[in-house]
Every structure is written in C-alpha cells, then in structure tokens.
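The excerpt is restricted to a subset of chains, each kept in its original location.
As written, the chain order gives the labels A, B and C, with residue 1 at the start of each chain.
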Amino acid sequence: EFVARPSGIATMCKLPFQQSAEGLDAAFIGVPIDTGTSNRPGARFGPRQIRAESALLRQYCGGTRAAPYESLVVADIGDVNVNVYDLKDTCKRIREAYREIMAAGCVPLTLGGDHTISYPILQAVAEKHGPVGLIHVDAHADTSDVVLGEKIGHGTPFRRCVEEGLLDCGRVAQIGLRGSAYSADAYRWNREQQGFRVVPAEECWSKSLTPLMADIRQQVGGGPVYLSFDIDALDPAFAPGTGTPEIAGLTPIQALEIIRGCRGLRLVGCDLVEVSPPYDTTGNTALTAANLLFEMMCVLPKVKYY
Amino acid sequence: EFVARPSGIATMCKLPFQQSAEGLDAAFIGVPIDTGTSNRPGARFGPRQIRAESALLRQYCGGTRAAPYESLVVADIGDVNVNVYDLKDTCKRIREAYREIMAAGCVPLTLGGDHTISYPILQAVAEKHGPVGLIHVDAHADTSDVVLGEKIGHGTPFRRCVEEGLLDCGRVAQIGLRGSAYSADAYRWNREQQGFRVVPAEECWSKSLTPLMADIRQQVGGGPVYLSFDIDALDPAFAPGTGTPEIAGLTPIQALEIIRGCRGLRLVGCDLVEVSPPYDTTGNTALTAANLLFEMMCVLPKVKYY
Amino acid sequence: EFVARPSGIATMCKLPFQQSAEGLDAAFIGVPIDTGTSNRPGARFGPRQIRAESALLRQYCGGTRAAPYESLVVADIGDVNVNVYDLKDTCKRIREAYREIMAAGCVPLTLGGDHTISYPILQAVAEKHGPVGLIHVDAHADTSDVVLGEKIGHGTPFRRCVEEGLLDCGRVAQIGLRGSAYSADAYRWNREQQGFRVVPAEECWSKSLTPLMADIRQQVGGGPVYLSFDIDALDPAFAPGTGTPEIAGLTPIQALEIIRGCRGLRLVGCDLVEVSPPYDTTGNTALTAANLLFEMMCVLPKVKYY
C-alpha cells in the first residue's frame, strides 16, 4: 500500500531500520558530529535532517533509469554513537563502527557530520581494501597539517589519511576547490608532493563536468575507490546550510554529473558531509544531500539500469 | 552506555520502535495530517518534529519524581498511514488503527496532526470503554456543527463525538477557550445543552490552575477519561508553531499544572495536537509538545513516583 | 456563504475596501513608514502584514460579547501614500489624509508604521476635537525633545504634540515604560512638567491592569481621548517583530485589560504602531496587532454588547 510522505519514523528514504550491517549490500549510516568544525557548527544534526527530507525520494532514478532497490539490499542502520566532548574518542568510535560494516561486506553511505569523519572511515575502509582511490568533492582541500593548532578536525582529514597510507595518491582527485587561502599556492602539497589531481572551481565554472569525469575514471581505474562529497562544494545558493560556505561553487547539475560519472567505478564507500541544519532555513540543503546520497547508491557496483 | 543527543533514528524520547501496540502499556503514535486545518497548514509534520526535539528528554520527571519507564512498557509505534487527499478516509484509517491499540490494552499517547484526529480516536476509545470523560485544553471549543460548510475538520471533532455518544458530557471540561468568535455567546451549546464545564482563558489568566484541576478531578471522577491538548491552548509566545493562534493564552506552567493535575485519573488516552513545524522557527513548539507528552505519560495510571 | 481564510484580497478583517472614509463610523487605515525608526526598520510593512494575518479574525469578541459589525459601519480605506524619502513631507501627507477622515466623522483605527505617525494624526484629531486625552501604551515615553539631532522621529511625537497643544495633559496616561535610559530620571518632564500619569512597567509586573484602568477612566473622564498602542509595550516574547524591543514588558493579557478597560471612554481614534514584519518570523506579532486593533474597534462608542 502507498505511504503518505509525512508518515512514519524518519529513516533514510523510508527504508527499514536495522541494528547492524549484516546481510546488507549497502547501508545508510549517520555520524552526527560537528566538533571538528572551525566556523559555524550544526552538522551534528545533519543525519537527522537529511533523513527527514529524504521522505520525498522515490524508488527509481528518473534521470538514469537506475533501479537500486531491485539490485541491492539496503537499510538504514542508524548512527554511530559519538562522543560530543572528545573528537579523538569520536574518531575511534567511528573507526570501530565502520570496521564492523566493512566486515559485513557492506558499502557504507554516510550521512555526516563534519568532514573530520572521513578520516576514521577511511581507516576502516583501507584496513579492508588497502589504499584506496578517492574522489573528493569540496570547496576545501582538507589537507592542512594543522588547523588552529590541532591535528584532527574538518580541515585535516586527508592529510592524516595520506600520512597513514590510506590513499593511493595517484588515484586521488579533488574537485571544486576555491576560496581565500592560508597561502598563495594553496594546493601545492596536494599536486606536487602527493600527485593528486586538483580541479579548482575555476576550472569547473560554467562547464559540464561529464568530460572531466571520463578523465577521472581513467585516472582512478578499476581499483577500490571512495567518494567523499562535502556539500560546501556546491555554491551556497544551492546549499546554504553548511559551516564554511565559499562563493562561486559547483551547481547541483555538476554534482549529478560527478556522481553519475562514477558509474562503473569500484566504489567501496561514499559520504556526504557538512550539512548544518540550523543554517538550512528551508530544509533544501538537507534535501539536496538526500538526493545526492540516493544518486550515490544508484552508481554502486551491480545496480541495475533499465 | 550513554547515547549522544543528536545520535540515532528519531523516535519519540529515543524509545525503541515497534510495529504494533502488542505488549505495551502505553505507546507514542503519530497522526500526521493537516487537511482538517482552516488556516495555516503544517501540522502533518508535527509528529516528525516532535520526535526530533524529544531527544532532549531524560528518564525521570524532575518536578514530580515520576519514573515512567520503571513502571510502564512504552514504545514508539510509528504513524497512522493517512490519506492526505481525503479527510474522511483518513478518519476511517485512524479509527481502525486505534481499534487495534485499544484491543492490545495499550494507552495511546498521540502526536498530532490537526485536531480532527481526536474524533476518530475517540470513536475507537469509546468502542472499548463506553462514553468517556474528556479534559480538553484548547483556545477553541472545537464543537462547531459545520465549519466552512463541512462537518469534518479541526473545528468540529467534539460536536461529532457528542452526536455519536462518545462522551460522558457531565464529565467533560474545556479549558483555555478564547479569541474572536462566530457568535456572541460562543460556548452556550457546550455549557447549556451539553453540560460541559467551560473554563475560558479569561478565568485562567494569571492564576495557578492547580485548584481548578482539583475541581475537575471531582467532576471527572473515577471513570475513563481522555485528555486532548491542543497546543494552541498555550499563548503563541510559548507555542508559535501552530495554525490558528489566539493571543492571551495559557502558559506552560499552567499546562503542567493541568497535566500534573490529571494524576490519579483513569486516563485511557491522550493527544497533543496542532503543532505546525513550518511556523515553529526555533523548534521550541515541538519541544514543548514533546515535554507535555512526556508529562502525560508520567500521569498515566500505575506510574511510580519516588 | 462562508469564505476560506486564505481566500481573498488581504484587507483588514476581510472587510470591504473603499477609497474614502465617507459614510463610515470607523475605518482601518494604514500608514506604512519606518523612516522615523532609530534602530531596526521594517515597520513600513506593518500594515500589509497585519492585514494578512487578520484573516483569522471572526465577527464577535468572544471574551466580551461585543458585536462591532452589528453596531458600526466599518471598512478598510487603504494606506496613506507616504514619502519614503522625506519624513517631514510624510507627516504632512498623514495630517491631510486624517483631516479628511475627521471631516467625515469617522474614527480612524490606524495600522502603523512607526510611532512618528501619531504626531500628524493627533494634529488632525485635535483640529477637530481640540486637545484630547491620551492613553499611550509603550515601552518608551516618546517625549524626547531631540533624538539623534532631529525633532521628528519615533522618539519624539508626544513632545511635539505637547508643544502644539494637541494634548489635554492632565488627561494623559503612559503605561508600560521601561528599559535603559538617556538620563537617570527619564520620566520627570512627563510627570512633573506636564502632569502625565506615568505607569512604568515595573508597576505593572505580574498584576492585573483592570484596577489601573478604572483609575485611568476616572482621570480621562468624558472628553475625547486617543489610544496609541506601541506594540513594543508588550514583552518581546509576545511581540518579537518590532524595532526597539525592551525586555520585561507587558503581556497580551494586560494589553486586553487595557483596551477592554477603555470601554465607555469617548475614543476618537486609535493606533497600533511599530510592527516590523522582517523581525516577525512567525507572523504572530502582526496577528497580535490585528487582534488588538479588533479589540479597539470593539470598545469604540456605541458598540453593542450581548
């Protein structure tokens, strides 16, 4: 029978809730923190709000004819129980939760939470898959060594990942970077020292990103790859509800081109981070996030397309 | 182990979710409609928002030392699946859902939804218990015969209940009524023809309602009684997020005096209706509703007090 | 036939619109300015928003059984066409518009606009009635000689009125005054030099104002009297949408006690000023204003009570 949109406990896409990832091909999971945030907080309520707005999502991807639920067993497995007072302990808790998901052979689709979380998630992912490729969509490089004197936070996760060998650096692409910077040549470490492909927002302006994604699929190849999407990659007009917005960003059209351009890759995990509901006055940032997470599910390996 | 407040699927008071009322002493249940509303809509999202804000609630009632969870088995049983396009069909669906709850011997604590829902709920309640007493807290009498030409809506539920013999009219009290009216003597039908006790807001202004509740406990006696609380009974300063606000209303202090004053009664069901999240810009109306529902649970029969 | 609340051009209380005051006992009229404001602007949209929210108002006063529309011919006569760039010219335009209303023998019920407007309105009123009594409800005395170097503005209207002999100073009462001040003895000019009755908010706290109004009716007697109600008299919890809010103010209950306490006086005009919609995030300040204006109409001379 049909279910009215406002009706029912707010799980992601009105999927069933279950306690663990056992038996699932993919799982939506929340990591409700914002203690890694340097500016506006609120991302701790990202998972709750994304779930609420996801009630609008239907079963098929109209644009690509993907039929994710005919292909995969998916559920909402709730949230990692974070420590709101200790970011380092939170990281440990995340890593342990994701170890279990990885052990279950399940692909995590993460509802953030601030971007700090990608670091412990990738620890668990790399423990299973070895160093992975990374498609990182963001206004920020998130590869600072230290932010405000600290090593762990939403400006440093991929630096930590590189240090720990979690990334296959030649298979890393960063898309959408922009904004004022702490140094004149802000992406040198990424490009010259690590060999990342860095695509600043300026190179994306007013262009389809479909050709870029063809290149990136070449770069990334057939190995395991992780997709990390910071909602602030989008222009603030499209995603006002976030903590460190930067003007002149990507469009939702480009976001879909990026995600749909990941079809065919061996995605082993995805996250959508930095949705801050207190700054999302209409709920549309969370709704956008819900759509992007749905589209990520649609490009997971083995999804059937009509 | 502790659970961070932002963490977890948003059920009422972080209680476990289960599909039916079987085995429960009391159940939180949502009825997400606003199609009975005459002015501002939005109450369809009341249950979702009340659940979200209820994450702040702890296990005990600090003010009264009630220990509801040491006394009762309680869960969140989700929402009635309403028909957003047909209010009469929705009423049928509500009645059927509550029949099952009543059959399970469970006390429903309802998260509305607009006030129309009390009519089909009381149909199911009276089917089990016979005509019941009613403590109705509201800015409006909700006993119009017809509103805007229609018999079913949020201005008429208790008229319908009277017509169908669901209420024990001598055991009905209405508290907080006020505002501009369709006739000069707006409560005559209630008082003179039905014998309701009507306590307009003017009689409540700047007073403790504890003495009033002593009187009402006398009036209501030991029979089954239903508590229906329209959030617009409160002054709009305390509950802005509602559809037909009326100025100069009750305070949350008075709301607690009313609910705590129901302790000792044989409550067979309670509802909290008319929370409209789009007009609740801070979430605090939903938070207030969550607190009032928690307090209602605390005065159910058999709850232990320290 | 019934009319749905959202339906129809937004006139005050869904009354008919007409171009002039001819043939009316009372008229709702807007004065959409905020160029007299010293802090937050926005009151220029007060009339529009008060009209929009007034759609909730019904025909009778439930609390007092007043039947205004059985007693008076009332319409909405639109707005004074103000000069948003020149406050002094605006004052002239207001005075001229109100002269015509007074000439028609009609009582103006004004939707403000900032409090500057009471000065030119009282010029027209006193031209017809001679010096009038004044019941002035406000957080502020509005009797500064000069504010920020200027003579005309929302902090000075009643000083100008006194200077021009528009007020019968022994028949003036100011209620609700409070807040930080430009001098230690802020109300001395009012009390000692003009003989106003000044009732600071501190004297109103946690009290019914019904006894005060009995006194004030004595003070004001049978002569013509004007009621000027600045919405910031209310505590900001009840009226957040205003430009210079001061904490610890009056309640809507007290506002009703004041207005209902004017019954029997010879009211020759009323205004409700300083509603600033951009700061009224829920619309409830405008709704409160609409209710207060409706209640003012209910206490005009000759209104029938059941």
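The definition used in the following text is that a residue touches a chain if its C-beta (ideal position, glycine included) is under 8 Å from a C-beta of that chain, and two chains touch if they have at least 3 such contacts.
For clarity, every value in this text was computed on a predicted model and none was experimentally measured.
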item	value
Whole-complex copies, counting every chain including the 3 in place	6
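Simple rule for what comes next: only the chains that are shown with their structure count from here on.
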item	value
Farthest-lying chain, centroid of Cα atoms versus that of chain A	C
Interface numbering overlap (same over half, different under half) for chain A and chain B	same
Rounded Å distance between chain A and chain C, as computed from the means of their C-alpha atoms	55
Where chain A and chain B are represented by their mean Cα positions, the distance between them in whole Å	41
Per-residue multi-chain contacts in chain C, two or more chains	none
List of chain B residues in touch with chain C within their complex	38-39, 147-149, 177-186, 200-202, 205-206, 235-237, 240-241, 244-248, 279-281
In the complex, chain A residues that touch chain B	1-11, 17, 30, 32, 44-45, 47-48, 51-52, 76, 78-84
Touching residues on chain C, where the partner in the complex is chain B	1-2, 4-6, 55-63, 65-67, 206, 208, 235, 237-238, 251-253, 255-256, 281-284, 287-288, 291-292, 294, 306
